[in-house]
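Complex shown without one protein chain; remaining protein chains in place.
Should a chain be cited, it is by its letter among A and B, assigned in written order, with residues numbered from 1 in that chain.
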């Protein structure tokens, strides 16, 4: 099974190469892949129908309990068949639909990648693997919805779909992790049957809400349904595949998967059935209002998804049978209807039913197919849709519910009949209406018709022999959802009973409503302002809020002042660590001082030097103080049994002084800018840190949470690592990987220093004088030197005299007026290259300048 | 800022630098048993070269080093990485130490090992990194 998923991804991978040679015929070759997989999955039907569950184990990250194990039971088999079967037809259809589109190969690649992800999703046994595939479907669907990326509307719709589903995906991840931590396993098979432990856990409600958020956003449940109609901006094959048969059913699949574990909970029943019913009604209602064929279908899909959620929520055995049947029926007719809508759009040039009419003469086959599929949608015998609808009504009556759910279901069924009639009759009957000329409208190529023909044929066959389809395909799925063997049957004729009566009523009322559809629609326009305030408003409001919050927090937190960042970080550190110290450990002070005079002197010098480095006004003084700090530290290391550290510290200290001499004295001397108030504030912050660190040390000395690991290192240093210097053994043997990382850091720092010095126009005029970077090569330089006109020569002269660049400098930091009193500063850089003595002179000047600068700054403050 | 060295510095550098370099190799090799090791030895060697640099200037120091210090960084990292693999070929975990004791004719035993190779890598990287920085800075200064 892992291979099945892999094969599809591989197919996606080689598509671009095939496309170069075969153009749109690539699709026909690629359709073979899902076709073969469909047959392969179909061969498993007898096994699975016999109650077996196939498990193919494969480890992925065993340390984290993440595996690629795949499971084939009734539910995943039904989904796998739908994904591969409809996938085959869609790939064929896309070949013809997008013929001549230069981006067709991209489309096929993403479509196949989506197919693989979807297949992985329904086969995965591990919750994390399931999540990974879940997100992959979100991403591929984003790319598919936004396929016409030149269209702003498509981009917007794609982004909306992505944000809604991925936000839900995040919630889902939380929910899955909670589920796994409660149940103690990431494997769905292992979680099965632990429902009691789950429902009684305190985290249960939070987990349930997270899981449902994930499932509801993916499956376009109310109030997240708005992204699905917008996603109709996608090319028709995408709508037919993702938004009817597969991706939106992922949420439903997840709910069905979890039904055996969570179905016992009352909250689950209430949430699922109420949101399902709400979604169903919203979908049906919005569908009746629409005139665009694809929108009609999209809203009726929302209705169907709501119905499926409702059925899972009802949770009785009949409901489970109805669930599987309804899911199959819906996938068959909805896939067909979407493809047919695409044909109408493709041929007649419009999808708006009010602009179409009388197409049956030009598109006879399409008209018949639409009619049959619509019959299934409306639930009229002898189609499979009827069987499913009967079961739906039966399980509704069987469930113990408030009457409002009956009303919802009835209203929805009535509306669906109306919608089905609109789809089947409006474009094809009446007087001829179409944006294109009558003569140009003709039946599409066979590849486009193949899909609808097969699906409609299956709808019909399944309706005629529901018993066989039931026992082979849907009942095993129902068994998987119910978590136990389901006794039941699917039949066209259930006898004269209440469901049949209700069915009849809904058909009759629906047809009447169709008659007055136009009038009904115009009546409904009164509601437009209310609908405009629907959940989609919430989405836009939310997106605006995100931008607003981002702006606000950037203003507050990222104001670009490093000192503010540092102060914030330091204070947060003091707050959190201090709080932990105070609450977890008592502050105590061990005055057990045992020290010698020379140690005290060393520490005294250290502290005095550190403070001196802070208060001195001269750079030389601070460098000297830093030297004293460094050597005292070295002395402390040596006094307290760390010879290696002492040596290293002394050597580094020497090199540091050299470094500071080389660089620090080319920087301006200390300027005292801050006011006394600022100084006091900063001193308080600094002292807070100091006091915290002091207590931290005192506490860490006494508290020992773990046995030190160095015991092992000391004992085995000679026997195992053959070294007597344990510190060195740790560096090059025990923790050599750390050291390896560290020498890489050192190397990087050196390369950084080198790059900053060498690729600097000021210090190395030869290399990239103009570009100043490594990436822009000599070519750029040559081009810049080419002079095209008189103005440029003039410009060049000015530049050589440092007039322009000096001016530019002036603009850049106008605060720095006092710096520019005597000399244009940028000339400093270039003169230095040409004339050493002049540079030296300027340096002297600059020195004065700095002193002056310091004075001025001091006065300013 | 670098004036030509005084005669004392001149003479001292000539004698001290080879001694310091020798000392650094000594520190490197004994590092496993006594205080020392790649980091310390590398810093000592860098100190030696820096002394030379301050006395004779960067061009002469580059001559003395023969290898561009940047290449030294690369060689050091490469040698460090080399010590990672012998264990893998032995079927052991990455970076596990391997020991190959060799008896010299005089009766002394030399222990060749991957930690030693690794330490040499550290040594070269430290020398290379330090000298890259300092030579670059001095060259910027000399211009």
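FYI, a residue touches a chain if its C-beta (ideal position, glycine included) is under 8 Å from a C-beta of that chain, and two chains touch if they have at least 3 such contacts.
Convention: contacts and distances are computed from a predicted model.
**Student:** Among "Na+/H+ antiporter subunit C", "Probable chemoreceptor glutamine deamidase CheD", "Oligopeptide transport system ATP-binding protein" or "Anti-sigma-K factor RskA", find the name that the UniProt record gives to the complex chain excluded from display.
**Tutor:** "Na+/H+ antiporter subunit C"
**Student:** Check each of A:35, A:167, A:492 or A:603 against the chain that is not shown and name the one that touches it.
**Tutor:** A:603
**Student:** Touching the missing chain, which residues of subunit B?
**Tutor:** Per the touch rule, subunit B residues meeting the hidden chain are 33-35, 39, 43, 126, 129-130, 133, 137.
**Student:** Going by the touch rule given at the top, which residues of subunit A touch the chain that is not shown?
**Tutor:** Residues in contact with the chain left out: 559-563, 566-567, 570, 589-595, 599-600, 603, 606-607, 610-611, 613-614, 619, 622, 626, 629-630, 633, 636-637, 639-645, 648-649, 652, 655-656, 659-660, 663-664, 666-674, 682-683, 685-687, 689-698, 700-701, 708-710, 713-715, 717-719, 724-727, 729-731, 735, 738-739, 742, 745-746, 749-750, 752-753, 756-757, 760, 762, 809, 812-813, 815-816, 819, 825, 828-829.
Keep this in mind: only the chains that are shown with their structure count from here on.
**Student:** How far is the middle of subunit A from the middle of subunit B, if each middle is the mean of its Cα atoms, in Å?
**Tutor:** Distance between chain centres: 48 Å.
**Student:** Which residues of subunit A touch subunit B in the complex?
**Tutor:** Going through subunit A, the ones touching subunit B are 643-644, 647-648, 651-652, 654-655, 658-659, 662-663, 665, 721-725, 727-729, 731-733, 736-737, 739-740, 743-744, 746-747, 749-751, 753-754, 757-758, 760, 763-764, 832-833, 836.
**Student:** Can you list the residues on subunit B that touch subunit A in the complex?
**Tutor:** Residues 1, 31-40, 43-44, 46-47, 50, 54, 70, 73, 76-77, 80-81, 83-84, 94-95, 97, 99, 111, 113, 115-116, 118-119, 121-122, 125-126, 128-130, 132-134, 136-141, 143 of subunit B touch subunit A in their complex.
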